[in-house]
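Of the protein chains in this complex, one is absent; all others appear in place.
This part shows chain A:
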Amino acid sequence: MNLSGRVRLTVNGQPVEVPAGASVAAAVAHVTLQFRRAVHGEPRAPLCGMGVCFECRVQVDGVAHVRACMTPARDGMRVQTDD
C-alpha cells in the first residue's frame, strides 16, 4: 500500500489500482470477468465470493490456483487469468 491508501498491481499485464484491503478478485474484475477456463473451455468468474467454490482461481506471481477472492491485493503483484 502507498500513502494514498491505494494498491497498484497488474492483471494480464494491465496496470490496475484498487483501495487498500481490496481482493485480487476485485482487481481482476476491473480488467476482465474471465477468471479461469473450465474443463471444457468455458469462461468462469467468482460465484461464492467466500473461498468455497474455487471458480475465481488465478495465477499470482507465478503461483497457480490462487483463490482471488481470498487473497488481498498487494503492490506490485502480477496476476494472470486463463487465456
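The rule is simple: a contact is a pair of C-beta atoms (placed from the backbone, for glycine too) under 8 Å apart; a residue touches a chain by one contact, two chains touch by 3 or more; residues count from 1.
Keep this in mind: contacts and distances are computed from a predicted model.
For the omitted chain of this complex, the UniProt record lists the protein as "FAD/NAD(P)-binding oxidoreductase", which is one of "FAD/NAD(P)-binding oxidoreductase", "Multisubunit sodium/proton antiporter MrpD subunit", "Cytochrome c biogenesis protein" or "Carbon-monoxide dehydrogenase large subunit". Contact between chain A and the unshown chain involves residues 18-23, 25-27, 29-30, 33-35, 38-40, 42-55, 57, 65, 69-73.
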